[in-house]
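A protein chain is absent from this complex, but the other protein chains hold their places.
On to subunit A.
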Amino acid sequence: TPRHATPSIPSRSLPARQPGNVLEEARIRLHVSSVPESLPCREQEFQDIYSFVESKIIDGTGGCMYISGVPGTGKTATVHEVMRCLQHAADVDEIPPFTFIEINGMKMTDPHQAYVQILQKLTGHKATADHAASLLEKRFSNPAPRKESTVLLVDELDLLWTRKQNVMYNLFDWPTRRHARLVVLTIANTMDLPERIMINRVASRLGLTRMSFQPYSFKQLQQIIMSRLNKVKAFEEDALQLVSRKVAALSGDARRCLDICRRATEICEHSAAERSATGLVGMSHVMEALNEMFSSSYITAVKCASVHEQLFLRAVIAEFRRLGLEEATFQQVFVQHQALCRVEGLQPIGVSEGLAVCQRLGACRLLLLEPSRLGVLQRVRLNVSQDDVLYALKAD
């Protein structure tokens, strides 16, 4: 066994190509990973976080801030932007120098790994979780002359939850020490996380400095895309408005919005190959991309199922109607299936074939099934609403 095997992506032999046309350029600019020049529509939040951290650094004290908001509202991006600006300010000696470290709950195998990562990023030493905790404890509670302020960003805070909550407790307790000079910024998705999962002594240390990021409105989304594209003329006005209105109505997720725009440029490129269009992404392309992203795949799956699979779904619904329940055994459904076969003039299938049909539907999650070793006694439930199934079956 290779002892130190680290998986890695093979290095690329050719350099990445330069964008050839407008659409490709737009696609690169719209990619989620490309860092925008500025963060529009988050000026207020930016200012709040900036002044909070700046005041703590200048005073040489510590504090906690809790930032919440649904995914794709720019929480992490805003904090990173703040840190970039502060770093710049420190470089030009406007504020005292500080160290910035970042940990992510999702990237840890175990909540206690947080100590190890913090210690490694602060000092470069490696230690076990317990040892690292005691070292950090000592570092933050003892006075030391010429100690720099530390800004710690904890992303995905809810994953640091342990049964005794000692990781969270320590993270929020260190800033309250006199000599700690630690600022902790925590990011999570739900607003009421401190009240829901934290015990009182942890929640009280987190304090009341809270900030919530509202979902983007359609105007803001439109502005974000415009600022990303930055004078690259690739979209029609109406198309952009449609995308942003649709996304704002559903979730207000900027990442989703960018994904749809990128998909629309791809569709536009495909259709341009067929017939010479204007070269801009129009309404029809955006509509197609929106349909691809938002329409339920279950209905398509039912539409494309085989004759007997569709018949089986009809038998399931017929049996549910007869029983007045949302659950039936395979045996009961199969009787209905055979009756339906006779009505449709199809050759009735055997029990094994029926089970195969049922379990295939279960494997693509149209049905919810019990383990197959129960045989004909396994219970069948629908994973989609009956109306969806009926709509899909009726459409053809």
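What we mean here is this: a contact is a pair of C-beta atoms (placed from the backbone, for glycine too) under 8 Å apart; a residue touches a chain by one contact, two chains touch by 3 or more; residues count from 1.
One rule holds for everything that comes next: contacts and distances are computed from a predicted model.
UniProt records the chain missing from this view under the protein name "Origin recognition complex subunit 5", selected from "GTP-binding protein", "Origin recognition complex subunit 5", "Trafficking protein particle complex subunit" or "CCAAT-HAP5 transcription factor". Set against the missing chain, the residues A:199, A:283 or A:363 yield one that touches it, A:363. Considering A:60, A:97 or A:375, the position touching the chain not shown turns out to be A:375 (whole complex). The set of subunit A residues touching the chain not shown comprises 1, 351-352, 355-356, 359-360, 362-364, 369, 371-375.
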